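Here it is, the structure, as structure tokens.
For this depiction, one protein chain was excluded, whereas all remaining protein chains were kept in their positions.
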Amino acid sequence: MFPIAPELHAAEWLNTAKPLSLQQLRGKVVAIYAFQMLCPGCVSHGIPQAKSIRATFDEKDVAVLGLHSVFEHHAVMNRAALEAFVHEYRIGFPVAIDQPSPHGPIPLTMEEYQLRGTPTLILIDRQGRLRLSHFGRAEDMQVGALIGQLVAEAAPQQAQCDDEACSIR
Amino acid sequence: MFPIAPELHAAEWLNTAKPLSLQQLRGKVVAIYAFQMLCPGCVSHGIPQAKSIRATFDEKDVAVLGLHSVFEHHAVMNRAALEAFVHEYRIGFPVAIDQPSPHGPIPLTMEEYQLRGTPTLILIDRQGRLRLSHFGRAEDMQVGALIGQLVAEAAPQQAQCDDEACSIR
Amino acid sequence: MFPIAPELHAAEWLNTAKPLSLQQLRGKVVAIYAFQMLCPGCVSHGIPQAKSIRATFDEKDVAVLGLHSVFEHHAVMNRAALEAFVHEYRIGFPVAIDQPSPHGPIPLTMEEYQLRGTPTLILIDRQGRLRLSHFGRAEDMQVGALIGQLVAEAAPQQAQCDDEACSIR
Partner (left out) sequence: MFPIAPELHAAEWLNTAKPLSLQQLRGKVVAIYAFQMLCPGCVSHGIPQAKSIRATFDEKDVAVLGLHSVFEHHAVMNRAALEAFVHEYRIGFPVAIDQPSPHGPIPLTMEEYQLRGTPTLILIDRQGRLRLSHFGRAEDMQVGALIGQLVAEAAPQQAQCDDEACSIR
């Protein structure tokens, strides 16, 4: 019923020692904020809401990721500028830089997820399924309610297979 | 582990044809806002948050109740004044008037729930158990998250008995 | 060019030892906030703006007055209720209770000033002339700008007469 969320196409990551994947976050709810550092709505309510999600939920239940999906002013919203932005706005969660496209201004993750713009809040459930893609302002009460319900859903019993065998964790 | 929430002591009700009881709301999450009409914090964020809960959650999952717990200025925060207040502030959910005490300024429900003041948000789960009693300002994100998780909890299978028999619904 | 502001019709006053008159405030800018204690817009921005005017300007330049102009729910917005409201909302400036009309719900000052409702901000210059009557929300920047300009206007040289003589102060 709900499609599995496709992997992020990240050119680089900030605030994390290693690149992250949705696959390895399976079992947690994942909240992804697609933003641009020069997008007024992202700065005034998207980023504060992302921080509020981070402050409200336990890291073992909910992962919060930023996704810097630049589709305009590419030259000035580069990695160095983003680093200064992340520092000044005290953003502590991992931020992926959406992979630029060789064919046009829309970066790859933004294109695959068919985002309409920034800010967009993407919610993925414990089973890795896409449950929300909301463009524009969302009320804190509604976002809290939705994530709260996703947190309460059971994590999948996953068959985990290695070269030797498969087991239910 | 969680105690059953005691019944409200309501002298009267507004915005409902019949008095309500927690017993009859069993199976739903119940959010109760204890307030006073002349309490600035109640007016600036308690009442708006109660309305936001009402707008966010489905009535079949969450009941929202006001509880007018007057512990000061009793003479002027009477039923007629409360009716004008409820009208002007466009409060659509049922409001109980906390039963005045014959012994002092603290009304009976406020005393039994040991509330510290107004506004206080009380949350009761689908099984009728007291899960939160929060005095003062609460963030929308946190309130949404908590109610969202309570909504996701299973309703109790209740033995319902009438004169003839008992059955599991 | 600007008409002299008519005197207030005050049934009673709060927060002042003696009744006040515009006549005796001549020489100061006078900011009057017409409000009702059960008017949501008055509580959320009118009263805070009145307090901000009081905090911004010097008392020797600007007088701030409340005017409780009740035109609905008369029975519950009485003097005792207003006293509780003034106490809970920490209103420190003088408040006049607009004189009820023997003929209808609109009190006398509200009628003479032809106010459209509450909140209304009335500004009177140092010469006692009516310079603004603004119904509804006004931006702080604009209100500050306007009062600042009125403050900068010269006070009138008044002929002050007593039983003995008249003199220019």
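Note that the chains are named A, B and C in the order they appear, and that numbering of residues resets to 1 at the start of each chain.
We adopt the following convention: a contact is a pair of C-beta atoms (placed from the backbone, for glycine too) under 8 Å apart; a residue touches a chain by one contact, two chains touch by 3 or more.
The structure presented is a predicted model; accordingly, all values stated were derived computationally and were not measured.
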| item | value |
| --- | --- |
| Among the chains presented, those that the missing one touches | A, C |
| Residue, one of A:Cys39, A:Ile122 or A:Val151, that touches the chain absent here | A:Cys39 |
| Residue touching the undisplayed chain, where the options are C:Leu22, C:Cys42 or C:Ile147 | C:Ile147 |
| Missing-chain contacts mapped onto chain C | 49, 52-53, 55-57, 139-149, 151-153 |
| Interface with the unshown chain - residue positions in chain A | 38-40, 43-44, 73, 75-78, 80-81, 84-85, 88-89 |
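Methods note: only the chains that are shown with their structure count from here on.
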| item | value |
| --- | --- |
| Arrangement of touching chains [line / ring / star / complete / other] | line |
| Chain centre separation (chain A, chain B; CA means) in Å | 36 |
| Length of the line joining the C-alpha centres of chain B and chain C, rounded to whole Å | 39 |
| Contacts with two or more other chains, residues of chain B listed in rising order | none |
